[in-house]
Structures are given as structure tokens and as C-alpha cells.
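Just one protein chain is left out here, and the rest sit where they should.
Showing subunit A:
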Amino acid sequence: MDYIYQVRLTTHISSAIGSLTHALLQNARCYSVSHLSVQERIEQKRKAALTGGGQLRIAAQHKRGKLTARERLELLLDPDSFVEYDMFVEHRCSDFGMEADHNKYPGDSVVTGQGRINGRLVYVFSQDFTVFGGSLSGAHAQKICKIMDQAMMVGAPVIGLNDSGGARIQEGVESLAGYADIFLRNVMASGVVPQISLIMGPCAGGAVYSPALTDFTFMVKDTSYLFITGPDVVKSVTNEDVTQEELGGAKTHTTVSGVAHRAFENDIDALLNLRNFFNFLPLSNKDPAPVTECHDPRDRLVPGLDTIVPFESTKAYDMLDIVHGIVDEREFFEIMPNYAKNIVVGFARMNGRTVGIVGNQPKVASGCLDINSSVKGARFVRFCDAFNIPIITFVDVPGFLPGTAQEYGGIIRHGAKLLYAFAEATVPKITVITRKAYGGAYDVMSSKHLRGDVNYAWPSAEVAVMGAKGAVQIIFRGKENQAEAEAEYVEKFANPFPAAVRGFVDDIIQPSTTRKRICRDLEVLASKKQTNPWKKHANIPL
């Protein structure tokens, strides 16, 4: 290994076929005269691979405000940790003049391998836009499949840096087959190792389905696009005038479509944030949620929480204030912060251990559940469950959003996804009802009935079928003294007792002690074991 390490230092690269190189180099040493040409060719190929599409194209890439595939990997991975695979792979297309030597690039249009992020193993691929616009050839796909296969065997996450013009048209069905090979592996790896896509340039056509199958899709603002068909085709088919940015830019996908989970300012910002994000994730479904060194006292009281819920139950507050107050060092990596803002999801740590946070956001649409927020929440809960990340749920939900738009849109089947996700999850589940927990939405939000492990209510909690006004109109229809009846209802139901006397909440706690309680519970629940009945796979209402 020492020898390889030196090779890496001198050439700034190392190869997965290290042993072969090793042998070749040794041979070169022993029989330097006879094998000089091979040695030279190795060096030449390596050099060519390192420059990708050549200096001109690199300059063009930089001019677009984008880094090269290799620069990106250098920033993403720990220094000197990248181990490259398949540097000598070339495309095999022999049509349209592609067979010419000047159309062959060692490594083709993608850089693949493994490396470390803060010392932890990760498999990576980085598409090289300077080589045929990063288009996907059979060889390109094969390289990606190789590292994905190994990632699954070893049990380590896969990060893809996407920057590709699409299919290698010259290769025809070979390229399409390549996409499908990757899709299959995305699906096989789903729930086995975390998969993250960072879109750093164009990603169009069939190519979009790989990021869509991965767990998280991040984008770079202004320089990345994701769409099935570009503006020209859109114009010819639907006669809509739309720019690339409007159709599939970072803003569109993080606010309107919900395709992407976060967007970052530029390549550097995105890669540094990705390193930070990676620290939240376990390596695989066999590994526990990671625990990092924590300076925030586990028994810290949060006095501000005692006054955060306003007295008027119609008044909004910011659920993020609660989340920031409770988690370690106020650090919260929010997922989809600008989409379906009536639910808040993201990663944080409690006493150093990664947790998934789900919270209704009273500030937006009263924190109600609608189609988009249900789907957003459900996908997040399922990720946490798949990767052993405990889920902490903060509940302040007035119910599901009524209306034709929602009903016609299928709120019933979409709402069922969140219900399903919480119900099937077997990771530690801790729930805090901060205020309203009304109707079916109460059941959905990680209630005791869906196997919540520890369910707390704050003194401001109201667990009921609906708000006082609506309830009184039904119970006392046509009767006088509605106001009196309403007061009676409030007295009876607008408090945590009806749930607490039945054991549906385990305790009514002082808000300022919430962090302390959750940290303690998580320690106890770390050894939780729960399994669902055997099944081929479950049938979530998609």
C-alpha cells in the first residue's frame, strides 16, 4: 500500500486497477527499454484523462461559471483520498467517425471512483461536460454501474455529480441501455445505501430519472437544469414560450415542482454543503445513524419555548424557532425549505446523533396537510426509516386542507402516503404535540396509534376532532347559547387531558424541557427493535 500511496502522491491520481499499474510499473522498471512504449502510453493516457476534453473546453466550462469534473471531486472529497476507477475506459462507438483517435478520450465523459468525506467512505461519479458535453455512452454508463455495484456490496453511499447533455446520440440504443442499467441500480440501491445527486449542469431527457430515483437531488442555482424536454420542444409541442431557467432551473424545482430538495449558490457552495450534509447520513441501511462529537449540553433547557405558542390558537408562530431551539447548536439541514412550506422536514442532531425532524409549520397555511406537504413528509419519513434515523415529529396541525382543488388532486391517496410512512416506520419515533392535533391529521402525525414510541404534549396542546367552533355547530346544531357551548367544548377538549387520560400521550411536559426529554428518550430507544410482518414489499398508495 505504501507504494501505491507514493504513486498517488507523485501523479495525483491513483487507480482502481492499482495492482495492474503496480505490475506494469514494476515491469517498466525491470525492463525499461523493451517496455518504454507501454510506460509512455500509460503516462500519455493518464495525462489525457486528467485534461478531459482539453484546455479549450476546460476554459469554456470555467467561463460558464462551472468547475471541471475533477475539480469538483477534489473539493468534495478529503484531500488525497480519491481512488479513481476506469481511467482507461474508452467509448466503443465506431459510427459517424467516432472511431477516430481524436474522438477517443481515456475515461470517456465521466470520472468515477471512491474517496472519503471527513474520513467516511463514499462512491462517486462526476460527469465531464468537456468530453462530448458529458453525454452518456455505453462506456460511461458502465463506469457508473461499476461503482454503484461496489458501493452496494461494501455498503457505502453513492454521490453523483451530474453535468451531461444527455444520451450519446451516435451510440443510439447503446446509450439508452446505459441509462436503464443505471436506473436499475438506482432502484436496487434504494434503501440499501444513501444516494445523492447534485445537478451541476444540464440534465435532460431520460437522464433526469436517475436523480429522480435517488434519495436527494440538489441543484446549483443559475447553472443547472433538469427537464424531460427542453424549451424548443416545448414550444413546438405545446406552443409555450419558456426559458430553460423557468422550465427546469433550480428555482422552479425547489419551489414549484418539488423535484429538487435544495439549491446552492454555485459549485463551491454546493460541494461544501454536500460535505456537511454527508455527515448526517449513515453509510448504509446496516449502519446506525452517525454520532458526532457534540458541545451542546444534552440537558440544556430552552426557556424561549415556554412562551413560543401564542395564547390565541389562531395566531401563527414559526415552527423553525422550536426546531432550532431544541436541536444541537441550532443546526438544521432543511430538506425542501421552499416547497410545501406548511410542513418542515430536515436533518439535525440530538446529543450528536442524527435525527430526522418533521414539523407542521403554523406560519404557512396554518400548518395544514395538503397534497404536496403529505408527499414531501412521506418521502422524508421513509428515508429516515430506511436508514435508521430516529424521527422527531412536532405537531401543530388543524387538519387536511379542504376544497375541490385538493379533492380532485387526490388528497385522499396522497395524504395516505404520509400516514403509511409513519405507520410502517420502525425507527425510534418521538412526537411532541405543541398545539393543535385535530382530526385525521392527529392520527397521521406519528400518533401513539401508529406506534409512536414516546408521545408528548405541551400544556398548549389541543387534541380533538376539530376546533371548538366547528364542533359546537355540529353538536349543538340549531341550539341557542352557542357561545356557552363553545366555552364548554374548549374547557373539555382544547387541552391535553383527553389524550393524556387515555395514554395517547405519555406525558404533558414543560416546553423548555423538551430537548432534555428527547435526548434521554433517544438514548433509551437506541436499542429499539421492531419488525414488520414478512412481505415481498409493501404497497404504499403511490
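FYI, contacts are C-beta pairs under 8 Å (C-beta built on N, C-alpha and C of every residue); 3 or more make two chains touch, one makes a residue touch a chain; residues count from 1.
The rule is short, and it goes like this: contacts and distances are computed from a predicted model.
Colleague: The complex has one chain missing from view, so what does its UniProt entry call it, picking from "Integrator complex subunit 11", "T-complex protein 1 subunit gamma", "Propionyl-CoA carboxylase alpha chain, mitochondrial" or "Adenylyl-sulfate kinase"?
Modeller: "Propionyl-CoA carboxylase alpha chain, mitochondrial"
Colleague: Which residue among A:111, A:305, A:378 or A:444 touches the omitted chain?
Modeller: Candidates A:111, A:305, A:378 or A:444; residue touching the omitted chain: A:305.
Colleague: Considering the whole complex, which of A:69, A:110 or A:156 touches the chain not shown?
Modeller: In the full complex, the listed residue that touches the missing chain is A:156.
Colleague: Tell me which of A:90, A:181, A:222 or A:488 is the one touching the absent chain.
Modeller: A:222
Colleague: Identify the residues of subunit A touching the omitted chain, counting contacts across the whole complex.
Modeller: 62, 64-67, 71, 74-75, 78-79, 81, 116, 118-121, 154-156, 222-223, 264-269, 272-273, 275-277, 279, 283, 287-288, 290-297, 303-308, 311-312, 318, 321, 324-325, 328-330, 352
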